[in-house]
Each structure stands twice: as C-alpha cells, then as structure tokens.
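Following this message is one structure expressed as structure tokens.
Here the complex is missing a single protein chain, while all its other protein chains stay put.
Per-chain residue numbering starts at 1, and chain names A, B and C are given in the order in which the chains are listed.
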Amino acid sequence: MLHKVLVANRGEIAVRVIRACREMGIRTVAVYSDVDRTAMHVRMADEAFLIGTAAPSASYLRIERLVETAKRTGCEAVHPGYGFLSENADFAQAVADTGLVFVGPPASVQRSLGSKTEARRIAASVGVPVAQGTMDPVTDVAAAREVCDRVGYPILLKPAGGGGGKGMRIVRAAEDLADAWRGATGEAQTAFGAPALLIERYIEHGRHVEMQILADEAGEVRWLGERDCSVQRRHQKLIEETPGPSVDDDLRARLADAALRIARAARYVNAGTCEFLVAPDGTFVFLEVNTRLQVEHPVTELATGLDLVALQLRVAAGERLPFAQDEVVRHGAAIECRVTAEDARAGFLPAGGRVDLLRLPSGPGIRVDSALELGTWVPDEYDPLIAKVVAHGRDRAEALARMRRALRETLVGGLPTSLPFHAHVLAEADFVAGRYDTGYVGEHWPPPEPELDDRQTIAAAIAAVLAARATHAHPAADPARSPWAAAARAEALE
Amino acid sequence: MLHKVLVANRGEIAVRVIRACREMGIRTVAVYSDVDRTAMHVRMADEAFLIGTAAPSASYLRIERLVETAKRTGCEAVHPGYGFLSENADFAQAVADTGLVFVGPPASVQRSLGSKTEARRIAASVGVPVAQGTMDPVTDVAAAREVCDRVGYPILLKPAGGGGGKGMRIVRAAEDLADAWRGATGEAQTAFGAPALLIERYIEHGRHVEMQILADEAGEVRWLGERDCSVQRRHQKLIEETPGPSVDDDLRARLADAALRIARAARYVNAGTCEFLVAPDGTFVFLEVNTRLQVEHPVTELATGLDLVALQLRVAAGERLPFAQDEVVRHGAAIECRVTAEDARAGFLPAGGRVDLLRLPSGPGIRVDSALELGTWVPDEYDPLIAKVVAHGRDRAEALARMRRALRETLVGGLPTSLPFHAHVLAEADFVAGRYDTGYVGEHWPPPEPELDDRQTIAAAIAAVLAARATHAHPAADPARSPWAAAARAEALE
Amino acid sequence: MRYEVRVGARTVHVEASPDGRLLVEGRVVAHEVREIVPARHWSVIVEGSSHEIALLGGDPPRMRVDDTEVVVTAVDERTLAARGDRASVGGARHEVRAPMPGLLKAVHVAEGDVVERNAALATLEAMKMENELRAPARGKVQRIAARAGAKVESGALIAVLVDEPA
Partner (left out) sequence: MRYEVRVGARTVHVEASPDGRLLVEGRVVAHEVREIVPARHWSVIVEGSSHEIALLGGDPPRMRVDDTEVVVTAVDERTLAARGDRASVGGARHEVRAPMPGLLKAVHVAEGDVVERNAALATLEAMKMENELRAPARGKVQRIAARAGAKVESGALIAVLVDEPA
C-alpha cells in the first residue's frame, strides 16, 4: 500500500487523482505553476509546492524538479495524470531511477508503444490488423507521394513524434498532398519538435472505438469495455460513450481480443487504452495505445463500478488485480461531454478567462469531474478542458436524457464554452439514433442559429434591458465584470 | 404517458421531481410561497405560480389552491414530494375528484395506513409482528398508566395523529410517565391538532430498518431492498444506508416478505416504505408505512440503478412495473447524509439564513440532491434539510471512504449546519464498524471539541487576522456579510 | 427610455417607464423578474412561463435563455440615434477578436469583401495549433485591423464585419 503520492498534473485530473488518494488514505503532494497558486488541486492536496512559471516547459514538464520534489517530500510514487509527462518515457525512467514508483507502464513499455511505428509492428506481429501505409516515418514529400500513389487515396498524414490529434491531415486527392504535407509537417515540428510524418490509408465513415485495459505486474490483463469516441473535431474528442452504439457482442469480443494480444506482447502494466478505427463493415485497424489514464475514463467507471485511479494505484503498489475477467460486469450506458473553454460557434477557438457565473449539475445519474469554482481563473497556457459532465443510465436513452437535463442545469459565465455544441448534439437526431462516425462534427456543426419562443424572447429582452440599465446606473462598478460595459467601451473606440 | 405534472412541494425534493420529469419529457408546473420566488425549483420548472405566503398553511398546504392551479394549467397529475400534503388523504382525494392523477397511493390507502392503529391491524392480520401495546389511541394519563403497567417499561408514547418523530417520548420508569405524557400530548396537539397518543413497548438497542416497495395498479408489488436509518436524533433521521450493516440475507428476506404482505393487504399502489424496528436478536416489529417517496430514496436508487421518481410517474400513469422481482439487483453499498441548516453543536437548533459560501462535492460515486446555490435564502418556515450527499461504492468501506472525502469537500457558509456531526460520525469507530442502533446519537454526540494540528492552527490564525484586518479596513462594506463585524457590533452593545 | 433589443435573430422594443414598469412592443406583458446575481442572472416569469436568463459575457454579449445560448444586445434610443444608420437594425457590426495571444499566420480576406457566415477570415497560431478565425455572420469586411505575421494579444481586434443583406 502506498502512503504518499506526488500528483504531477493540474486541473480536473489532479483533483481526480487526489480524490482517489484521499479515499484510500494516501497523502498527496500537489505541484503548481505560479498561475495555479489558488487552483483547486493545490487546496485539496495535503502538501503543495511551486515548481515554476506558467509555460508548461517551465513547470509541469520539468522532470528533474518534479522528481526532486517527490523525493524531498517523502513520496513513494508519482501519478502523471494525462497529458504533460504522462506518456514521456524519460519521465517514467527518471522516477524509477530515483527509487520511486511511476503510476503507469514502465519506461520500456512507454518507449515501444510511444513510437507509432513500433506500436504498429507489435500489433501486426500478433495478428492485429493495422492500416495500410508506411511503417517508418517519412520526411520528404516526394517519398510521401510515392507511398500515397501505392496505397491509394484518401490517406491520413500524422506526426510520427506525438499524438493527441495535433498535425493530422486527411488528403483525398493527389493534388492536395503538397499543401497538406506542408501544414502537417509544420505543426508536427511545432508540437513535437520532429517534422516526420506517417502515412496511412484513411478509412471513410470510420468510428473511433477504443478498449480500456488494465494489467498487473504479474502479467494478468483485463479488458473493461469499449468507448466510442467518434465525435471529434480535428481529432480532438468531444463526446465519448459506452457501449458503442455500433458495437455488438462479436465486435466487442474481437476488439477485446486484439487489445489483450497487444498488451501481452508489449508486456503492458497498469491502465491503458488501445484505439481502433472501425469501418462500416465491422472490420477494424489498430491505431495506437494510450499508455496512461484517459480523459474519458469515467465513462468506463460508471458502467463497471470500478475506480480506475484506485486500481492504478494498487497495481503500481505491486498488488495483483483484485478481480477476474468474468467479474467485470458492465451495467447500462454512460456518456461524457468534455466541457472546454472554447467558443464552439467560433470554430472552437480556445479562450481562457475568469469563471464569474457557475452552476454545475448533479442529481440522479450525474457525475462531474472538474476543478472549477466561481472565480476560478482558466489560464490560456493549458488544455482548455474545464469540466467533464458524465451521465449514467439503465440504457442509452436514459443516459442521454440525463445528460440533456444536466447540460440544461450547467451554467458557465465569463468565458465561451463548448456547451452549445454539446446541447445541440445531444438533441440531434442522428446522434440520438447512434448514427455517427468521425465525420459527424464536420457534417452537423455549426447548425443554424437556435430559435427562442416568444416568451423566452420577451424574458431575454427584459433581462437585457435591466442589465443595460444596471451598467448605466453604476458606471463606477468594476467594468471588467460587465460584458455590457466592455461592449460599450469597444463601441466608443471606433 | 403523462405530459404535464404539478409539483406540490419546494426545496430539493421539488428539484428532484422536476429533474425526473424533464428527463422523461414531462412538462412541470412549480408552485411557490412568496419567500420562495427565487428558489431553484421555481427556475427549473417550465411554469411557476405563486400560491401564498411563507407559512405552510398559507401556501404549500392549500389543497384547493393547488388543485385549482393544476387544473387551470392543464396538468394531468400532481406529485406531492414528501412532507406537506404527501400523506394527506384529503389531498389525494381532492386531486382525484378533479380528474387528475395523484402520484402516490390513492386516498383510501393513505387513510387506512395513515391511521397508526389501522396500519397495525392490517399488519397483525397478515401475521406481521407488531409491538405490544395499545391498538387504539389513549387520551388520558390514567388509562395510559394501566396500559404501561400491563405492557411493562420501557415504553414509547407516540402521537396517534401523525408521524415524522414529532411528539414521541421514551419512558423508562413509571414515575416518569406523567411528565412524558404531558410533553408528548402537548406536542401532538400542536403538530397534528390531536392530543391522543399510542403506547408501545419500546425495544432497547433496536435498529430502525425499512423496506422500500413499489406497486402498480395491477397489484404487482416489488421490494427494492432495505435501508438502516438508526442514526436518528429525536426520531429524525440523519444518516441512512443500504445494505443495513446488521441485515443478513435471512433477515432481509423476512423484512421483504413482511413488507409485501402488508402492501398486498392494503392494496398498495406506487412507492412506499414499511418501517420496522429490529431487536438485537434479529426479531422485528412493524412500525408504520410511509405512503410516499422518502427523503432517503437516493440510497436505494444508487444500489439498484432504478429511478424511483420516474417509476412513480410511470405507475401513476397506469403503466405496469417494467421489471420482475428477480431483475432487481442491488450493487455495492450506498449511504446518505442529510445536511440540515441546524447547529449540530447547539443541540441541532434549526437556523435559516443566506448561504454566502458554497461548494458541493462531486466526482466518483458522489451524488448530491439539493436546491442550494450561492446566495440561496434558507427560510425558517420549512424543513431545515438543505442538501443530501449520497455516496456509492463497491462495498461499505468504499462508500464510507467516498462519503468522508465528499464531506471534506463540502463547504457551506452563512448558516450553521449539521456537517460537523456527519464528519464526526463517518470517522467514528462504532459507526465505521457498523455497530449502531437508535441510541447511537445520544451516546456519541456531542464529542469532545475537535483538535487541530500545529500547522492548521497557524493557518487558521493567519486567516483570522486577515479577516479582522479586512473588517477594520473596510468598515463601509456590507456588515451583514461579515460575521466579524457582527461579533464586533454585539460587543459594542454590551 | 426606449431600448432596441436584439435577441438572436429577433428585434424587440422595450420601453422602461420612470416608475420601473416595462412595456414590450408597446404592451404590458405580465412578467415577474428577480435578480439572482446582480446584472448577470435572472428569473423571469412571463405569463406563468418560467425562464432563467444568464448574461454569460463576450463581445457581442451572449446570454443563456433556459438551455439556449444566443447573442443579445440592448441599445437605448439615444445611442441608436447617435450612431445613425450605421448600426441600426440590419446593419449590425461584428468584431472578430483574437481569443488568445498568438501569431497571426495569415489573413484570408480584404476590406470590402463580402463573406458568408463561418468563412475563414484569418489563421491564428496559438497553443501549438492553427486556429481559423471565422465570420460570426454573413457580412462585408469593413476593416482589417491586423496584418499577417503580427503577434497579437488576447482580445486584439482582427477584423470588423457589417451585416450585408443576402
């Protein structure tokens, strides 16, 4: 059993890990950058230490500083959360070298599965289908053209050096290759410091379906069910659910079998996710393994009743998995909306700011994982995810109804959010029917402007006049708190 | 299927019913007294109508006004919540007479089970044990003394005209009878307008265990599991959990069998609860039937995955129960803390006020049912319950750990609350071991003053000085918002 | 004082009399307003129908009406008169601002262009991603306020559109 853990992350995932630790009686050490001094994870932890300035490279990515803090404060383990250093083999290695436990797969596993070409080789070696294309990174456009002509369009370009959807491009015809190559290789260089790209045959109308796995040091591996994450924009997931609406028992069994083979071949330990692209005919190809806890893990927790973070910590402490495969039972349906500080109607442009109105939903079947409070400052420097609203029901219809109800209750003011997107999708006919694939967002967003009924219009007009009068009546009030005042100021400047 | 429902209640239970309706696509009509104009249930409903002033008799208890509002707004049904008119047979009758559906058992059932003597007769007639004592109400102390001498002490006096723990007295010796009789009969007169009392043999170290049932109009009845509600103060429940720590499969089966017998004999319809007192030897006696939804219903919802309010509405609409008894599966353990606006350290004195600091918990396994927001005014006129924090886990240990974590996250400022009580009990050894009965609170509360460690003391002292300086520096600030200022004022008046 | 209020695609005229009564389109509408958060969050009951209104912020300001987000602006008649025709109904202006600090990689339109709603106006590189700044509505580009290659602060004005009838 662990007694003290350093949480090398921030935001809702740091809060999530601290909650699990507190429930298990494990003390926690939080770390923070200067802009996060008042963040919730700092206040919830038992101890907290400043590790640098806002830029990730100056704080949450400082391997040496993190390891040194863990060591000095008497921690036995480090939980990386997701993002930041969670898939960084050097960090896992540095933690291990200091005699501490890394809560995740060891550096060797991170290294082999972190390389997309190596991961594809492992999958192919155990008979799991991979997309046609290059096994090795390509660095110039001429070589790329040759591969594309051989594989056939549409093709997908993706950075060899990193994941998360950054720098990916779909190319549907040979004449678009040059432009797409330039864009993708540029973003790859910016994001991962490496311009090389992989080339894959792109599957039209594919669904992004992933399988959650959990493995212990003794080599036991369990699968915990799939998540359909096809509702994506620029390969960024926006909604995830389980069971996948298109996944039947046969497909689920095949995906689980593929995930177990890859995990065993890679000598996987701790929680991880195998991502697949499922074609309309039910065939699938392996995409990659996320060697960490995922943002969308609560969906699986609600369906299985398992606490994945608690299990990560137990496995990391050397415990065996406390249940057999046939003891993993999934109940009902669960769905997650990732609420982000992004303006959904303006192309999902991220925008930090201060949360100055807030109501989070609760009640039957609703869970919220977030680090938001009234007054919370959402910095520009980090991932724009601000809250995960998760709904559970006895079936998909009940889970969706609860999510719709919860989204209606959710109120976030002070910065634009993705909430209009989520509200729209949860009521949209194709989504409600489970008819969607990775092209869904492009086809359904943005929708026409929403319409209000007469009474809603009158109510809004009355409130607007009261707000305008309040601004007028109290010109000395803090103008930063009044969007009306800001609009008036901008007007005056013209 | 119902299309529009009037919710004849306020506070968290009105919000709970509106949530279920919204998920089911049923429109809702809220009613409110003048002090509740800005309450959450008014804002969450589709329509809202003022029905009177603060005193319950002038608003939430106005049968005619409620029925008229339901009729005029085109409602098909009325949900009474709990408390107020939920167990009032005249209300159920008035609703039915207007051609509307009452969401609960019909007036005839309310009438027979609402009478404690009649309920005891029904139970006895189907072989369910009842406490020794009087079947009929007693009105004078001389007659009472005769009964007590025959039954033997300790005995329990309780009002024949109403429930909820008001006016109850335990008498352990003959010489205490006169005083107790005077107190109980007085409170019974005040609370229910009827001074008559029932006399029962009191079971020492009994546990209050109740069985949730659900019945449809076709006469099908299901039992959904027990709740142990022994943690009570003055017969007011403070904590409830399922499974009962002392309930084994055999006892559960016997309680379920007793509940089903009573429900069938009473021709019960809709949700209800049979309350029992279980003696240390596992024998039990029937107490009463609560002919309504109970405050603690979320505990059963978390364990079974069922939505009791949705099922109430479906049964009320004439639907058959959608599951067989063997499809009711209970998972893990669930526990509820009733957070009230009562000063736990001052004998649970209720105290309304404005909530001026608020953080409700969330995350894995936590559900909160409440109508609280920052700024919410908690009126003195109604039940002091302000939030129900409910935790679910794979076993009792996990549910308790999650509850402890959630209570730590919960922050309510501006009025005293029961939170110190709940935090204490959840960490107290006897409770954690499941060793408790209805005498628990008297034996364990109040505990010695809690102690802080050195760093907590320093942190608190620093904050206190900053608060004192802030009050000093800004004397013009709203004094109502600063407890320091209030203390200083009181000081000045001496 | 009279106000012209634009709620999403609709325009409503509200008159606030000195005694505090509000007339909507010249008639008395049975309504009951309470402020939940000063000048930000209201409960409004209109003829028995209960609505929750929240002013979320933004420029132009966004409001949440029950479960729907719309752009709402209220302009009093004096300001309207001062503006002249330019900002009267049908000629609303839309400012496109940088939502975060970054590098303006490209500007795709020129002043005078008429663009459709959601047309890409400029590309902003921020948070290691290229973000398209899109037109909030169909309109004519009245002004381009930043040039490609510039580092821009959060909130910096990039372009101004004015409504252009289709």
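Following the convention adopted for this analysis, a contact is a pair of C-beta atoms (placed from the backbone, for glycine too) under 8 Å apart; a residue touches a chain by one contact, two chains touch by 3 or more.
Given the structure is predicted, the values throughout are model-derived calculations rather than measurements.
J.: Going by the touch rule at the top, give the shown chains the omitted chain contacts.
T.: Looking at the complete complex, the unshown chain comes into contact with A, B.
J.: Among B:Glu68, B:Asp343 or B:Glu428, which residue is in contact with the omitted chain in the full complex?
T.: Going through B:Glu68, B:Asp343 or B:Glu428 one by one, B:Asp343 is the residue touching the chain not shown.
J.: Would you indicate which residue among A:Val42, A:Ala333 or A:Ala399 is in contact with the undisplayed chain?
T.: Of the candidates A:Val42, A:Ala333 or A:Ala399, A:Val42 is in touch with the missing chain.
J.: Which is it among B:Ile170, B:Ala196, B:Ala351 or B:Val432 that touches the chain not included here?
T.: Of the candidates B:Ile170, B:Ala196, B:Ala351 or B:Val432, B:Ala351 is in touch with the missing chain.
J.: With the missing chain put back, which residues of chain B would touch it? List them for me.
T.: The list for chain B reads 166, 183, 187, 190-191, 234, 343, 345-347, 349-353, 356-357, 380-381, 407-408, 411-416, 419-420, 423, 446, 449-452, 455-472, 482-484, 486-487, 490.
J.: List every residue of chain A that touches the chain not included in the displayed model.
T.: 30, 37-38, 42-49, 73, 373, 375
What we mean here is this: only the chains that are shown with their structure count from here on.
J.: If you tally contacts for every chain pair, which pair is highest?
T.: Looking across every pairing, the one with the most contacts is A-C.
J.: Taking the mean of the CA coordinates per chain, how far is chain B from chain C in Å?
T.: 47
J.: Which positions in chain C are in touch with at least two other chains?
T.: In chain C, residues 37, 49 touch at least two other chains, as defined above.
J.: Touching two or more other chains, which residues of chain A qualify?
T.: If we look for residues of chain A contacting two or more partner chains, we find 408.
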